[in-house]
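With one protein chain withheld, the remaining protein chains of the complex are depicted in position.
Up next, chain A:
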Amino acid sequence: MAIASAGFRELRLDAMSRNFGAHNALKAISLTVQRGEFIALLGPSGCGKSTALNCLAGLLSLSDGAIWLDEKRIDTLKPEERGFGMVFQNYALFPHMNVRRNVGFGLQMGGVPRAEIERRVDEALNVVRLTSQEAKLPGQLSGGQQQRVAIARAIAVEPPLVLMDEPLSNLDAKLRLEMRAEIRRIHRLLGSATIYVTHDQDEALSLADRIVVLRDGEVRQVGTPQDLYRRPLHADVAEFMGFRNALPGRLVRREGDEVEVDCGFAGPIRGQAVDVEGERVVVAIRPADLVPLADGPIGAEVTGLEYRGEAYFGTASGPGGVELYFRTDTPLDVGASVRLGAPAERTLVYAAGGVG
């Protein structure tokens, strides 16, 4: 493959900040991206992830801080001087140019000789498997095809860094899975560093080498998908990573990381302390880990049940009206009493009253 990533050793965000009036959309984001790395910026809407991407692309200026590409400071450069490839959420294909001209646009602007443009456009179209559609206008393509054109256009200039702004959010569920695999394949093939903005944790988990969780313009956690999935460092990150059960309680016993928490149920809940200070804590459990057990510590009343193929997922109401989300392999009646429990190693305990 001739399309290859132009080299840089590392991209460094140094306390990158951006304010909109009095609102701090990004609060001193620092991050180092290695060559060829796939980074996902993950967070709920309004967390500043798209702002961060636009700052990297040069479409927004920084309020404070700097961006370095190796020894070169780039945050003062205009977008057209940075040479990064960007894939927009709505694709932003040029509607009056056919697929070929869209893909070749960056090369044409760069003054690349015509024969070279033709060759590289062919390659880029080949990578995204769209060679047969090259003469069509964007309006004549399906959403998935437009997405491929947008990717081809961004990679044809062989950028050192590819920025993607929720590129799959406009596609239907099936196409989203296909394009996810496609993006992973293209990244392996080209090896250019990629920063991928998404609010979908599945996308981030399946694509990224490292995930950066943002909330309210701040980095909450940076880690591999496995780290984030197994051991979120804060209660709010845990909630975002699918720990839907958040049970407030009081720390009653601690031995190293092994803790016991009194949540007002029949017995104490045993779990792993992740980020505990003081005795007021929150216990976080994924719905899939909370199951009916004969000696489970949580007594509750089933309030709803939903069949999802591999299992049933239910809601239950505990003492004091606390809402519980659990999994069961056999159906339960609504209104029935149930005792629930979760393995201690997958029950995470955080200090209460932190952010989120």
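The rule we apply is simple: a contact is a pair of C-beta atoms (placed from the backbone, for glycine too) under 8 Å apart; a residue touches a chain by one contact, two chains touch by 3 or more; residues count from 1.
Note that in this section contacts and distances are computed from a predicted model.
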Chain not present in the shown complex, as UniProt names it (candidates "ABC transporter permease", "Cell division inhibitor SulA", "Cytochrome c oxidase subunit I" or "Phenylalanine racemase"): "ABC transporter permease"
Residue in contact with the excluded chain [from A:Gly85, A:Gly249 or A:Pro287]: A:Gly85
Among A:Leu137, A:Leu177 or A:Leu332, the residue in touch with the chain that has been omitted: A:Leu137
Of A:Cys55, A:Leu69 or A:Leu93, the residue in touch with the unshown chain: A:Leu93
Touch residues of chain A, complete complex, unshown partner: 57-59, 78-80, 82-86, 88, 90-96, 105-106, 109-110, 137-139, 143, 146, 153-154, 157, 163, 170
